[in-house]
Every structure is written in C-alpha cells, then in structure tokens.
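Got a structure for you, questions after.
Complex shown without one protein chain; remaining protein chains in place.
Moving on to chain A:
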C-alpha cells in the first residue's frame, strides 16, 4: 500500500505575510483521507484549482449519512465555490480536496464544473473581465487594514 504522490511536509511556515491562523492546514497526514490516492493519476488531468463545485440535491438529502470530510464538503458546497476556496475553508490540502471532490462527484453528491479549456482565449470573457476590473474603485476603503 504505497502512499503515492506528494508527501506534504508541514512547509506552511514559509507563507508570505499570512500570519492569520485561518490559513493553516492541518498537519495530520492529509493523504490518509484519500487512501493514498492523488488527483489526476487516471486519464483525466487534475481538476483545475478554480473549478466550481456545488452540492447536488441528492448530496444534500443524504448529508446526515455522510461522515467527516465528505460531510463537510457537501455541507460547505451548498453555495458554489472553487476547490481552492473549499480547501482553504476546510483547511485541507488542495490535492486532497480534489480527490474527495471526484469521489463525491462519482457518487452523485457533488457537481464538478470543470472550466472550459478555451476560456482564457475567449474574447468576450476577456472583455468582460477588463470591464469589470475597470469598474473597481480607486480605493476599497474599510475592507481591511493592510496585507
């Protein structure tokens, strides 16, 4: 039973300017949760980090029967969010979340919306992002003190 893939040491101490305790991942061996599996080992490439995931009504209906991380993911994904946000919120290693999301998707509990490959070259998308950014004000005021 080889535990494949990255064996994450607790390297979080290098985090740039992120003293907030919220950011720290748990230091238990994260890939125990996935029985040693890592994302993207099969035919499909790993889910991109911005991939949106959202619980299905099936997933929510069986929420009480789910345990541990499966439960936490389905509960957290009542609203759509990216796998990166999900990992940060649950303080799980990103690649652990990817594996668990694929499992939950296969079980019908989670919808995984892989981004379209061509989006980055899509002129209308680029123009909308540019227009959206232009609308950002000069200052955000009270949002936060400083990074």
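Here, contacts are C-beta pairs under 8 Å (C-beta built on N, C-alpha and C of every residue); 3 or more make two chains touch, one makes a residue touch a chain; residues count from 1.
One rule holds in what follows: contacts and distances are computed from a predicted model.
Of "ArsA family ATPase", "Dimethyl sulfoxide reductase anchor subunit", "ATP-binding protein" or "Cytochrome c oxidase subunit 2", only "ATP-binding protein" is the UniProt protein name of the chain excluded from the display.
Take chain A: the residues that touch the chain left off the picture are 5-6, 8-9, 11-12, 14-18, 20, 22-25, 30, 41-59, 78-82, 84-85, 87-89, 93-95, 102-103, 105-117, 119-123, 125-134, 136-140, 144, 146-147.
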